[in-house]
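One structure, as structure tokens, below. Some questions next.
Complex shown without one protein chain; remaining protein chains in place.
Chain naming follows the written order as A and B, and within any one chain the residues start at number 1.
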Amino acid sequence: MLVNEIDKTKITRDDYLVVQNLKTQFFTSKGIVKAIDSVSFSVKEGEVYGIVGESGCGKSVTATSIMDLVPDPPGRIIGGSIYIDGFDIISDTDKLVKITVKSETDVKIKRNKRLIKRHNYIISRIRGKKIAMIFQEPSLALNPVMTIGDQIIENILLHNMVSISESIIRRETIKDQDLDNFLSEASAIKNHSDLKRYVQRWARDFGMPDIEDSILNVLSSNAAKPFVRKELVELIIPQRKGVNINIFKETKDYHDDLNKLLDLNLKLLNSENKADTAGIARYEQEVKNLERQMRTKYLTFNLKRIILKKTYQRVFQEEARRRAIELLKLVNIAGPERVIDSYPHELSGGMQQRSMIAMALASDPRLLIADEPTTALDVTTQAQILDLIRELNKFTGSSVIFITHDLAVIAEMCNRVAVMYAGNIVEEASVDDIFTNSKHPYTTGLLKSIPRTDINVARNLRMESIPGNVPNLITPPTGCRFNPRCQHKMDVCEKSKPKLVDVGDGHKVACFLYSDLTDGDN
Amino acid sequence: MELRYYIIRRLLLLIPTILGLTVLTFLLMRAFPNYQLVQGYINPHSSIPVSVQMLNAEKALGLNYPPPVQYIYYLKDLFLGNWGQMSTTFYSGPVLRGIEYFFPNTVQLAIFSIILSIIIAIPLGTYIGARPNTAADQAGRVFSLAFYAMPTFWLALILQIILGQDVIYGNPFGIFPIQGSFQPTSINPLHPPSWLINTQLGTVLSSPTHLILIDALIHGDFAVASSAFMSLVLPVVTLTLTLLAGILRFVRAGMVDAASQEYVKTARSKGVPERLVIKRHIRKNALIPTVTVLGLLFASLLGGVVTIEYVFGYPGIGLFGLNAVLQNQIFGVMGTTLIFGLILVMANLIVDVVYALIDPRIRY
Partner (left out) sequence: MVLRKSMRTPDVVVKKRPRLEDTIYTAKLFFKNRLAFVGFVITMIYFAIAVIDEVYPQWLGVSNLNSMANWVPALSSNVPTAPTLSHGWMYIFGTTQFLVPIFPVMLAALKFDIGYSLLIVTIGALFGLAVGTIAGYFGKIFDEILMRVTDIFFSVPFIVLAFAISYALGRSLNTVIIALIIIWWPIYARLTRGLALSTRSMKYVEAATASGSSGMRNVVVHVIPNVLSPVFVQISLDLGSIVQIFATLYFLSVIQGSQLLPELGNMISRGQTYLPQGIWWPVVIPGIFLLIFTVSINLMGDGLRDVLDPKLRR
């Protein structure tokens, strides 16, 4: 991998995720499986990015590598960078682990514990918070001995402490002024659905979503303003728990500081990756300062947390439970109050997948990775889940990486598509381009193998398939990994590996039919 | 509510097993000729001639009927608490009363070691199971394999050598008595406690619970209580080590297995800190298969009890049964078999109920 080649200026603000030269390998007793071989791509904010390919082509490994969830042993990310929101989250892999390859089956792996610890700390704050993932088999991906509610609440309590504390504080300290503002703003909204949305947001902000329907009813009644106000006050008063809000203020500060600490650590990591000595010194100092500050500042808070654990946790649990029910409503689960206390095995596959999605959305992630989310479901449920993901993408504005082997699903869901083959991206383009103007022989083959009633029946009665099988990735073919199955194979294909190059309008393809450029690796 | 029905159903399912158990002991008993069976009923000093006594006893036991009827008689006797007579150098009298005397000691050994080994094995197994193939894990595996493969009687002897009182001269660690449930020297010879009955056979019985430790505490005799406690240490440590080794293997295997499941990946993808992933997601699931083998481990524990009671001369049901075997007491042997069977059956019932409680997937 040629680090110098990476052009960091390419990372623009609206690329939420940038993956560069990612390499993941599995060290098995039969040899090293080169599952991902230098994969680069980027996902823009709000877009649905599809990854498509046959099984075993590295789609899922790409997803798990982004989350740093590659099972270790036997797997390892051995190179490359992953930028999320402009921050490189994978520290220098060479520093984390030293891998000495003596032969295919004899590999020594030496870990640097201290760095791995920091890496795990950073990655665990990013997982769930910034990127969430939903898996192929919801029945296996949900913990069988925890209720759906507990699994969603766990996620909410991990990442949303600041906003939960804020709602609790607002609820407990709601003032006449807030109410007046709300009433005047609400009366300005004439459209009913807008009003509903406004009330919903307000109720959530003030930690009382239970009464949002009642508030709406009161607002839509044609009563006089003072009367409406009185009714509202009567609705709101019983919602207040009368708890000591100081501890919630402290909780909010504490988690704010934790987030700051994470940011500083990320900056420190990036300075290290850039070998920026001034940056390293500066951020190391800042991290130390903040840690020291936090130790003294939260001394009593940590004590109080232990002493008041029960009362304190109950309030958070209640609030998290409300939010969990809201999330279940958001993913169109009927009877969320019942489902929240169910165990995964009591739900149908579709319901399980909806719960998974609710869980993934719990922390408002900016990127959702969906790894074949519909493969294990039956056809009608598949369509519903796809609709749901698309709606949520529009509603929350978060990006989605959608992994599937089904081109029809890609056509329906995605803005841009990457086609993967044997651990490489062979083609990347907008969804229209892929379907109307595919370049790579593999993509073309894939498209031809879709059963289609409209075209194929008319042209020729037989469905085509790509001859041969996905190669063994322990000893992958030299050069272009597709060459043994390719109809347009040339001499160069066996010798060197084609580079993924732009052939116009962001349509990228890695094939010697379109460009002579080779990848630095081979 | 549903759980209650589940327990009732499981209890009903026990009936055929328990009946089968009685068939087994009945068949084993019928391997002996009548005159051997009635031996325990004969009083050579009585004025009634021995032949008449034998006939009476045969009649009482229903031995002159065909076998199926005999079995009914046998069942009836078992049900009425007439488990036969026995006479050994360890205990003489009705079998069921002997069981009543010595059973508590066995239960005491078993409960102490079960609690101890679970308390140690679960955290330890969680720790090493979460770090497969590290040094700690290797050490844990070697430990559990060694104690698992070690014959219980030998372990007991080794502990006697290392920690036993007066085994190796001048051993500073040798502070624990190696024989009996307490030491007679702890009794004040001028005022022997009234709650201790010295049977002629060299066994001391205490009342009301037949557990010397508890009885001494009840009566406030702390000298005897501490002696009873010290006498309990080595047998309990031996049993605990063997049981611990077994549970540790399963907890570790369960942890390793659960750690590779998809839901653990989900938990990590949510950003759950590793500590909580292990505690909340892996361990909770790992304990389910562990519970299913607890019944099995309990069976091996009961097997170990016999050996340990023998090595430490601890007056429990195992020593009772062993003496019955060695001194040819048919009813004593069958009574022991039956009581061990009943304990195991009940233990398995408890295991099943616990299993149903911790695994929500079990439908009652």
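Please note the rule applied: contacts are C-beta pairs under 8 Å (C-beta built on N, C-alpha and C of every residue); 3 or more make two chains touch, one makes a residue touch a chain.
All of these numbers come straight from a predicted model, not from anything done at the bench.
Participant: Could you tell me which of B:84, B:125, B:177 or B:246 touches the chain that is not displayed?
Facilitator: The missing chain is touched by B:246.
Participant: Determine and list the subunit B residues touching the chain excluded from the picture.
Facilitator: 16-17, 20-21, 23-25, 28-29, 31-32, 145-154, 157-158, 160-161, 166-169, 242-243, 245-246, 250, 289, 292-293, 296-297, 299-300, 302-304, 306-307, 310, 321-322, 325-326, 333-334, 336-337, 340-341, 344-345, 348
Here is the rule we use: only the chains that are shown with their structure count from here on.
Participant: Measuring centre to centre with CA averages, how many angstrom lie between subunit A and subunit B?
Facilitator: The separation of the two C-alpha centroids amounts to 54 Å.
Participant: Under the stated contact criterion, what part of subunit A meets subunit B in this complex?
Facilitator: Subunit A residues touching subunit B: 64, 67, 69, 71, 120, 124-129, 132-133, 135, 137, 140-146, 154-155, 158-159, 343, 345, 356, 359, 363.
Participant: So in the complex, which bits of subunit B are touching subunit A?
Facilitator: Residues 260-263, 265-274, 280-281, 284-285, 288, 358-361 of subunit B touch subunit A in their complex.
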